[in-house]
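Starting off with a structure, shown below.
Only a single protein chain was left out; the remaining protein chains are all shown in position.
When the chains are written out, they are named A and B in that same order, and each has its own residue count from 1.
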Amino acid sequence: MKRLPPVAGEWIDRTREISFVFEGKSYRGHPGDSISSALLASGASMLGRSFKYHRPRSVLSMANHDINAMVQWAERPNVRADVTPLTDGMALTAVNTFGGLRADKASILGAFSRFLPVGFYYKSFYSKKLFPLWERMFRRLTGLGKVDFTAPHLCTAKCYGFCDVLVIGSGPSGLAAALAAADQGADVVVVDENARAGGSGGYARGADEVLAATHNDLLQRAESHSLVRIMTSTCAAGYYTDHWIPLVTADVMTKMRARSVIVASGAYEQPAVFRYNDLPGIMLASAAQRLIYRYAVSPMRRAVVLAANADGYRAALDLVAHGIEVAAVVDLRSVIGDGEAETAVIHQGIRIVLNACITEAVPASDGKGVAAAVVVPVTQPNEAIGLGREQIPCDGILMSVGWAPAGNLLYQAGTRMRYEKSLEQFVPDVLPAGVFACGRVNGVHSYAARLLDGQRAGSAAAAHAGFGIAMGVAVPNETECPTHSWPIIAHPKGKNFVDFDEDLQLKDFENAVQEGFDNIELMKRFSTVGMGPSQGKHSNMNALRILARLVGKEPQQVGTTTARPFFHPVPMSLLGGRGFTPERRTPLHSRHDALGAQWMPAGVWQRPEYYQVADKSRSDCIQGEVAAVRNGVGIIDVGTLGKLEVIGPQAAEFLERVYISRYANLKLGMTRYAVMCDETGVVIDDGVVGRLAEDHFYFTTTTSGAATIYRELSRLNTLWQLDCGIVNHTGAFAAVNLAGPRSREVLAGLTDADLSASAFPYLALREASVAGIPARLMRVGFVGEWGYEIHVPANQGAALWDALMQAGGGHGMRPFGVEAQRLLRLEKGHIIISQDTDGLTNPFDVGLDWALKMDKPFFVGQRSLRVIAQQPRKQKLVGFVLEPGYAGTVPLECHLVIHQGEMAGRVTSIAFSAAVGQTIGMAFVAPELAEVGNAISIRLSDGSQVPATVTRTPFFDPDNLKQKEAV
Amino acid sequence: MKIMICPVNGPRPVSEFFCWGEIRPMPDPDTCSDDEWADYVFNRNGAPGVKKEWWCHSASNTWFIVERDTEKDVVLRTYLYGEAA
Partner (left out) sequence: MPWRLLRFALSKKHPEPRMFSDHPQLKSSYDVVIIGGGGHGLAAAYYLARDHGITNVAVLEKGYIGGGNTGRNTSIIRSNYLTPEGVKFYDESVHLWQDLSEEFDLNLFYANRGHFTLAHTDSAMRTMRWRAEVNKHLGIDSEVVGPDFVKRAAPMIDLSCGGHAPIMGALYHAPGSVARHDAVAWGYGRGADMRGAEIHQQTEVLGIDVQGGKVRGVQTSRGYIATNKVLCAVAGFTPRILDMVGIQSPIYIHPLQAMVSEPLKPWLDPILVSGSLHIYVSQSARGELVMGASLDPYEVQSTRSTLDFVEGLSSHMLDMFPFLSNVKVMRQWAGMADMTPDFAPIMGKTPVEGFYLDGGWGTWGFKATPVCGKTMAHTVATDTPHPLITGFSLDRFRNFSLTGEKGAASVGH
């Protein structure tokens, strides 16, 4: 093969040459070439090896389903050589060879093909002992391209597009549709996966200059229309609900929202099935035409054209017009059409063999090309009579026996298709609202009819989008059937391939049916037809025809498999985009950073786990923070808590209904612990409710629950229609907890509020100014010390922090993190929801009976708890201590409590408490073990058991003297 | 992406919304039997059909009712609770 003299409209730029390497050998090509075209132009014939038998393969379609011509391009696996633009300096190898393309050692597998019929791997290799060995062998052989672990993480931004009418495919019908829609005023986008617009109008020529001129004019009008945008090298990769179409280029994905969608995606030319139909040099007629008109590459020197429609005759004319000898047109039919192409072929004296087929291609001496076509008469329909009557020498065979609609997006949109017998093709039967089809995918094949069909669809789509009214356009029926019903020739020696991705031969289908896989979905799954990278674009239709014939049904009755996204595979980088991972930070984030905070995630938030002190271990840092709180004063950022307000005459009633305790009687200026259950009685959240006014409450939720609790409370309030409103202040307030015996001294210097125990008692809520900042202060004691939770507007959080840090400096104040807080609260026996509870924990399980006001008229979960209250308890949360001075391995959270060899609970929290002088913890245990003083046993990961004793909580300051006023 | 129509904010991508599930009328907790209550708490109308569901437009915290065909995933009507019966 070689480069042709310049061809009008060719895509290559002859003024520039670029060089590349394939399989270690240097080649040259032009900008505009695809990898395959440049290789063919440079004289290469074999481009790859097949998946299963490693047979030599080359161009089949030049239309993005040449799966046997996939290359590895540096870190890029599975690059489609047929359509990937050639770039300077590419270094390429064929995928899936063992020892290189030319001498692929795995080609030995072809010799064993008789041992390896369809599904052979189900029939053997399964001895329990040996399967792992076989699996290792299979895993060496399987797969195509290689993953390069050093490849960079590509973070690609995505685009969003909008249009009135999206036209998929820029062939004749698509362009006509776009013009019709735009003429009615719609904003139209046309996408086409090819580098240039025009579709088959650019290459399915039949050497017809008039057609070429007509088509160029159409293209030019579309390109210059002010309401038409044409996006080339852009694949509409799928159809999703509400006309949401990902448009994929080599480096970006645009998510297009259209008001209506026209699918003008054309049709896939289908291969004929005969022996050795996979040899390099045998290709679809449209592939040869693409090679000629796009890349000016001569597909062969002497061709035999296997035809069953006018397209094959046009292809023959295109070959001849470019100096390629056509030895014969072998026509499966008994009568040919009277169209211009057929007439011209006859006129040119090209030999036409009617009622004939090719039973096999004769391989060239090296097995890597074609030497001749074996032509045999057929009965109708298509039973070859005998074998090997006549050999017509040639170095290439074109297959032009019919089309299958590129209906993938139509199927994805929910189109019902029907098999149209006069066309031997599936066509849209019932289209979903706003989805239109035209051209070959709609069963309209002749050029003039495609233009009319495009006009019809374009006008209707524009009307659907609100522009103009739908013109009725009469589209004439096809004068001859473009597709043969049975382009399949049996051969006793096989190697007549149906699926080139998967190396499936005709007999594989016969065998599958024989084994009972006789409906299309089962056949697909058993044989793997259509499951390769081309997703059946060249194989599904023939598979369906074979199945239909074997089971004696019509294609309509057999039906098709489901076409799922994607149309062509899409790189993960384009799908993944930039990788947006939002993270929330409190207003004090930079202050913590400056203090050496070690961060930990808390839902979407980042919180300081502890503050790193130079030369101190994590544990020492945490114990230091704990000691500061117990002995002096500490400060922690609690700004991640959910912070809500409920305001209105029925605010108290609302809280009565959503929390298990009572709030109607909460005194002004006071707070109360609050636990929330779901409808099944499971504990889901806790916090503190404070009353600012008769009709005004401020309350907190857990950090992780904030968003969902606010949302659910809003729903309940919508449902109940109480006279109150809920406001979410979570991000609007900063909050810190100042805790420790010296907290009052620190705060006293910054506020005018009366901090005396009588004026501001335990659990009180006050509004006051702190360091000149308006603040809400709550005397709550999660960590069990005298302390203040201070909430201020978020924009003044940092100022508050700075003022407190400065004021606390003289008192030895230290910031403390989540870990210290966990230990401090554990010493007090306070639970953490979701750590000391799980998805089935009710208030009885965790000793919250005291908070539960079952005599209230109603609260969420109450009715379920009434049922649960009648049942025996299954578990109980208890405090425990390890033996004083225990020096062994300390159990971890979720280590099991073991009783008489059985599981009897689990540790939920555990830590060494310096204040108690022991390792303390909480655990769920079976009720019979829950009595204070009971010995329990905790099992470590290594199986050894650690004795512990059930203990009353709080562990520290059991009478809560430190957090309350001295009496 | 699917479009959901918020009665306040208009058509928006469905990713902006949260679906709570089908509206279930609560029986009177004081008079219903334990079985009736368990049925309300746990059981669902699991078969496909046109259902009335609670949805929330997360960005604006707008709760509303959606009448949706759960087999075809087609939204027939959306409205604020208490509006349009």
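Rule of thumb we're sticking to: a residue touches a chain if its C-beta (ideal position, glycine included) is under 8 Å from a C-beta of that chain, and two chains touch if they have at least 3 such contacts.
On a predicted model such as this, the values are computed, not experimentally measured, just so you know.
When the full complex is examined, the chain removed from view is found to touch A, B. Contact with the chain that does not appear here is found for just one residue of A:W244, A:Y673, A:W720 or A:F912, A:W244. Within the full complex, the residue among A:G624, A:G681, A:G808 or A:G921 touching the omitted chain is A:G681.
Contact residues of chain B toward the unshown chain are 1-2, 15, 18-19, 21, 34-35, 38-39, 42-48, 51, 53, 70-73. Listed for chain A, the residues touching the missing chain in the whole complex are 51, 75-78, 96, 112, 114-117, 120-128, 131-132, 135, 138-140, 142-154, 238, 240-241, 244, 246, 255, 412, 507, 510-511, 514-517, 519, 521-522, 525-526, 528, 531-533, 535, 562, 564-566, 569-573, 575-577, 579-581, 583, 600-601, 680-681, 834-835, 838-840, 864, 867-868, 871, 892-896, 898, 903, 906, 939, 941, 943.
Keep in mind that, in the parts below, only the chains that are shown with their structure count from here on.
Annotation: 27 Å between the Cα-based centres of chain A and chain B.
The part of chain B that touches chain A in the complex is made up of residues 1-3, 18, 20, 29, 32, 34, 37-38, 41-42, 54, 56, 58, 61, 63, 73, 81-82.
Chain A makes touch with chain B in their complex at residues 240-242, 244, 255, 679-680, 710-711, 714-715, 718-719, 721, 728, 858, 862-864, 867.
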